[in-house]
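Omission of a single protein chain aside, the complex is shown with its protein chains in their original locations.
Labels for the chains are A and B, by order of writing; each one numbers its residues from 1.
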Amino acid sequence: MEVKDICIKNMKYEDFKENEYLENYLKELRANGVNIAIAKLDDLINWGRSNSVWPLTFATSCCGIEFMCLGAARYDFARFGWEVTRNSPRQADVVFCCGTIVHKMAPVLKRLYDQMAEPKYVMAFGSCAIGGGPFKKSYHTVMGVDQIIPVDIYIPGCPPRPDAMIYGMMQLARKIKMQEFFKLPKQPDLSSPDNSDSSENNPETKEKGNRP
Amino acid sequence: MKMIDKLLAQFAYASVTSDGKYYTVAVPKEKLHETASRLRNSALAFDFLMDIVGMDYGDSLGTIYYLSCTQFPAYVIALKTETDDREDPIIPSVSDIWESAGLYEREVHDFLGIRFANNPDMRRLFLRKDWKGYPLRKDYDANPEINPVPLTNENLDDMETVPVIEIHNGLKEEKTYSLFEKGEYVVNFGPQHPATHGVLHLRVSLDGEIIRKIDPNFGYIHRGIEKMSEAYTYPQILHLIDRMDYLSGTIHRHGLCLAVEKGLQLEVPERAHYIRTIIDELTRIASHLLGWGCMAMDMGAITAFVYGMRDREKIMDIFEETCGGRLMANYSVIGGVMNDIHPNFQRKVKEFIPYMRKMLKEHHLLFTGNPIARGRMKDVGYLSKEKAIALGASGPTGRASGWSNDVRKIEPYAAYRHAEFNEILRSDGLTFDRYIIRLDEIAESLKIIEQLIDNIPGGAYAAKTKAIIKLPEGEFHQRVEGARGEFDVYIHSKGDKYPYRVKFRSPSMTLVSALKAIATGTKVADLIMLGGSLDYVVPCIDR
Partner (left out) sequence: MFHFDVVTNWIDEFLRTYLLDGWALFIEFVVIGLVILTVYAVLALILIYAERKICAFIQCRLGPTRVGPFGVLQSVADMIKILLKELIKINRVDTFLFRLAAFLVIIASICTFGALPFDKGLHVVDFNIGVFYLLAISSLGVVGILLAGWSSNNKYTVIGAMRSGAQLISYELSCGLSLMTIVMLSGSLQLSTIVEQQDYAWNIFRGGIPAVIAFMIYLIAGHAETNRGPFDLPEAESELTAGYHTEYSGIQFGFFYLAEYLNMFIIAAIAATLFLGGWMPLHIPGWESFNEVMNYIPPILWFFGKTFFCIFLALWVRWTMPRLRIDQLLNLEWKILMPLSLINIVLMALWVIYL
């Protein structure tokens, strides 16, 4: 059993670096000019939303402990304004899906997601939540949270370090910054050639529009 | 020991083999209840049922009861029984002899489909009622189409309806009853609840603020580790075991390594023993700090929680340097440890010891002496010694009730025989004892580390093992002291590189039954606090 070639298909090496595609995408969207009042209001709203994301305390296993570390003294996600962990799904903005989701838990998670108020986001923490992780061969594990609810951010690791979680949070904040409050959710145009580059790398943004 | 030999000689129908302090007694299932009650009521009093292992032998199904007595805790009896009926296997229940058997039998029923006659509760434990098949049977069909991901919540009425099978004078009778009466105010705590330490689902019947009944439901994080282990090699299983009880993962992993090494009769270098012991004790401190903090948070003191986590980070730093991981240290391997210790390891640990001692004082100052905290922990949640033994609530919980059950003392493994330390015992069995015993154990662990850290012998850090590890045919049982109780590994090998059956004793499962016992009659706030004081980890229960 030897790991031979660590490479992920459809992902160039450069993409692993700091990625600006979301900002580029936003620039592209606004290239032809937008109403300044609407754009500024959008910016203000997104500034507010992205800086105040209240997580729901939802931890099933190991990643939950790292999530606790994230809230405690060393890593302190209060710095970013994320510290108001709400226990009631009605008041939370983001589900930190920390840990394995199993068959019995799946309907519970779906229900929690349905109970949340819009706008709501999902972050899949750790390999179990992304795709089953070490329990891939199990009979009772759901192979990834995205089989039940749409996921915005995937954070790999088993469990991910709190630093990785902070990076993921920053990515979510970036994604929130390019929402448009005054328009209906719009899908990027896949057919036009100049858009295809930017949308290739961001499957998450495409999902955004499909949200139930 | 003569007394055990004499006692076992009384059972003419049983086949007895012994291997040191480990006895195997096989009895036919008709004689099981009689044998069990005689073992329990004899002068030796085998009053601690460690675990029940359900077995699928291929053509027959069976159970193994691991018994130990509190007078001579080093002696273990494995009581075995079998049934040939694979369609409707029924084995008499021993839940009237040992209280802890109730949950264990439900687990065996869930995995293997064996029904236990006269057990008052024969619901499935982990899987949903509509789950098809019994996963630990060898002929189980794991096709995901048979059991797709359910999209609706489990019906609460189904959860309440309890099937029972009773046998009186050879007459079989099947019936059902409902757990809660109509009109009871039943509140769900969990599966998603801030204070259930994971995804435990407690159905609580309330009378105002007072708790009348508690019905714990498990399985919201059941990942089928035992079934998966049967298809994995031993080094692969090691990675799963870390993720069971993630807070004392290193200790549990150590237990599995010891069990495999016992089977291989592998001589582990002394250096590895020392390193493992130090890492184990650091894990225990980290786990107790988190337990302390979570209990404080359950009582509403969030600051105490942050303080606990702050000090825990120091241990995580040490782990990170040496093991590479923070929470999942992945450190013990079969034959030793993964890598040698980091050059800074000893210095950092030595810096940590005085720091932690200073911080322990601060923790006492912040929370132990707080009048509100003292008032809330006073006179609540009494667990007597007898009850603790009957429920099998081992570890700090049992020791707070005065039950001496520290495996590190009973059967010193690794480097514990080189260290001088006390087993912390308290006698009252109240919430405060369970609280304070954790802080005292931190101090004791620091003492162990202090003695070992300067004396790590040189030499290899791991013994050479073959590329493919094949365990000889047989059964191997190993006990270690996890952070929240005794952790047992049972391996049944057929000489392959895969185990035939692996079973882990979860210390947390018995703690939940202890919660059920002590929280009835208290208030809602106490239920949460008692859960914190027992400090169970749900993924360890569910496996």
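One rule holds in what follows: contacts are C-beta pairs under 8 Å (C-beta built on N, C-alpha and C of every residue); 3 or more make two chains touch, one makes a residue touch a chain.
As the structure is a computational prediction, the values presented were derived from the model and not from experiment.
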{"item": "Full-complex contact with the absent chain, from B:41, B:303 or B:404", "value": "B:303"}
{"item": "Residue, one of B:83, B:118, B:236 or B:370, that touches the chain absent here", "value": "B:370"}
{"item": "Touching the absent chain when the full complex is considered, from B:113, B:194 or B:336", "value": "B:194"}
{"item": "Subunit B residues that touch the omitted chain in the full complex", "value": "185, 187-188, 193-195, 206, 209, 296-304, 306-307, 310, 366-367, 370, 372-373, 375-376, 523-526, 528"}
{"item": "Sites on subunit A contacted by the missing partner chain, in the whole complex", "value": "44-45, 47-49, 51-53, 72-73, 76, 78-81, 83-84, 86-88, 90-91, 93, 115, 117-119, 181"}
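Note that only the chains that are shown with their structure count from here on.
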{"item": "Distance between the centres, which are taken as Cα means, of subunit B and subunit A, whole angstrom", "value": "35"}
{"item": "Contact set on subunit A toward subunit B in their complex", "value": "57-62, 64-66, 68-69, 71-74, 87, 89, 99-100, 102-108, 110-112, 134-135, 137-142, 147-148, 158-159, 161"}
{"item": "For the subunit B and subunit A complex, residues of the former touching the latter", "value": "126-128, 135, 140, 142, 144, 147, 149-154, 191-194, 198-199, 219-225, 227-228, 231, 239-240, 243, 246-247, 290, 305-307, 309-310, 312-313, 316, 326-328, 538-539"}
